[in-house]
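Please read the structure below before turning to the comments.
Complex shown without one protein chain; remaining protein chains in place.
Up next, chain A:
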Amino acid sequence: MGIKWNEILITGDPLIVGSQIAIVMTVIAIVGGLTYFKKWGWLWREWLTTVDHKKIGIMYILSGVLMFFRGGIDGLLMKAQTARPEMNFLDAQHYNEIFTTHGVIMILFMAMPFLIGLMNVVVPLQIGARDVAFPQLNALSFWLFFSGAMLFNISFVVGGSPDAGWTSYFPLAGKEFSPGVGNNYYAIALQIAGLGTLMTGINFIVTILKMRTKGMTLMKMPMFTWTTLITSIIIVAAFPIFTVALALMTFDRLYGTHFFTLSSGGSDMLWANLFWLWGHPEVYIVVLPAFGIFSEVIATFSRKSLYGYKSMVISIVGIALLSMLVWVHHFFTMGAGPAVNSVFSITTMLIAVPTGVKIFNWLFTMRKGRIKFTTAMLWSLGFIPNFVIGGVTGVMLGMAAADYQYHNTLFLVAHFHYVLIPGVVFAVFAGLYYWWPKMFGFMLNEKLGKYHFWLFNIGFNVTFMPMFFLGLQGAVRRAYTYSAESGFAPLFLVSAIGSIILALGFAVFCYNIYWSFRYAKRNVSSDPWDARTLEWATASPVQFYNFAVLPEVKELDAFWHMKKRNSGLVLKEEEIEEIHMPSNSGLPFYMAVVFGITGFFLVFEWHIAAAVAAIGIVIGLIIRSFDYDDGYHVTVQEIKNIESKWRKVEGGVKHHVG
């Protein structure tokens, strides 16, 4: 196989050596800690083998926090490098690697797991189900995602990071111009994580279509469930395209085929088309669930039913359809011709219509509402003006003729950060503050939350607003430095200062998690926000079977009306029946390990080793095929015990609306 041992570990760069030492220390600390506190068994039984959608959701969210750190550090490094003209903090190659990993990690390993994590925790509860349709597949989804994420993350210390941008355009990303293993990491790690995401999509479509509780018709579903359904459909329609694109990239790089090469008839534009055929829907895959979160939070804290529910549903379906028809707007300047550009320009601008409908619906939901300014609500309020800036600049970019001016400048970078940070990150924070008590049984501190919000919001605007103007002045994206004569220096410096404020905001969030974990009041009621949907009708934190008796739904905002009528809230003991639950399984974790090992060998093009490791995958599939474990039953007595614990404490069940 010709292994070059001396090229495996990256050496020489002090930043990277520092990271290597930090990683080794952290691993020693974790392993040592788990051994010292005798927590290995607990970790295996409660987390690594769990098929409980709530725990899987929490693991997704924790991964999201971790990846936010990694992607955030990448961002800060870029800001440090461009703070002053002609800095030598990072060289060009290192800068290329960092903007590449920043993009990939923030989209695929930060935004996606945060949102899929919240979907996992909340959606089965909102539809009154005991779990998702395929609990073990759900665990496999998480572990494949995690495996892909870890494989991607080790690239910067083992073998070298990908450096062709998160879009990895050919011919740059091909073997000819990027001979190292970095872009192999991109092709293979994203493939593994993408498999997990596709399975999540299938799982949630079936769950939402088939497992809604009695009486919950489609048009009585909470908005977050609606957005999850539509998102899942987009996942199933778009991710296979990425699967193919990455597979073809792998073949081009590893086996010398000619899909995207310049020679022998390949077409580099084919990559750009395939990438964005997935990539644009991907934007809506992250932003639609976020819209769902805002819908829940705004309705709850305006103390009103969501305004224009039907138009909301029509809008998300419309956005989903249009999301498949706009991909060319990512490369207007690549010479598709005026007719093609015009078509995609129009479809792009059409998306502003359903999005505008949604913005107005949120505003009308708040109108005449008795608004409570909780932290979750602040994030939702902050979202609206910031996102509108992102949306309006998007329409500017969508005008194909004008795009020639904005293309490839920091104006574009500012635009998509104005879409993705308010549209996704604000939503994730809103969702975390909102659902935190449901996940853990205690609230995040509201006062710290407000510091978090203001620092983050101000830091975000100070960082990215100057980039609009830099872009209009001609500062190109992905350039590692600029000259003093360009006149860019003051705005770049402001932007760098903003990024520090932004980072402080995130630090307050992390401190808030720590503080609340240590000191926050336990025994919060099952419904601390006086909310409207079914997830609040059961205990906080939620017992493993979710509902002792599945609730029956008569209208939208079912729980709100149950409280208003004071019906369906008291558990009648004679109605309790045995509950059938799925067993834990170590197989998903095992699959993540063998996929990770196989992927790692493929990255280094050790084909024989990869083939041997792939046998492990086949063995896993065979074990699964012969697995007839049918789960277990929870006895009525056990359910009664668990239920009486949370229902008897003060404020356990609310019988009224505030």
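Operating definition for what follows: a residue touches a chain if its C-beta (ideal position, glycine included) is under 8 Å from a C-beta of that chain, and two chains touch if they have at least 3 such contacts; residues count from 1.
Just so we're on the same page, contacts and distances are computed from a predicted model.
Undergrad: Consult the UniProt record of the chain that does not appear here and report its protein name from "Aspartyl/glutamyl-tRNA(Asn/Gln) amidotransferase subunit C", "Acyl-CoA dehydrogenase", "Iron complex transport system ATP-binding protein" or "Quinol oxidase subunit 3".
TA: Going by its UniProt entry, the chain not pictured is "Quinol oxidase subunit 3".
Undergrad: Which of A:19, A:213 or A:267 sits in contact with the chain that's absent?
TA: A:267
Undergrad: Which of these, A:32, A:215 or A:256, touches the one chain of the complex that we don't see?
TA: Spelled out, the listed residue whose C-beta touches the missing chain is A:256.
Undergrad: For the chain not shown, which residue from A:213, A:243, A:408 or A:543 touches it across the whole complex?
TA: A:243
Undergrad: Have a look at A:16, A:581, A:597 or A:610 and name the one touching the chain we're not showing.
TA: Of the candidates A:16, A:581, A:597 or A:610, A:581 is in touch with the missing chain.
Undergrad: For the chain left off this view, which of A:10, A:66, A:154 or A:206 is in contact with it?
TA: Checking each option in A:10, A:66, A:154 or A:206, the one touching the absent chain turns out to be A:206.
Undergrad: Can you list where chain A touches the absent chain?
TA: For chain A, the residues touching the absent chain are 130-131, 133-135, 198, 201-203, 205-206, 209-211, 236-241, 243-245, 247-248, 251, 255-259, 263-267, 270, 274, 277, 580-582, 618, 622, 625-626, 628, 631.
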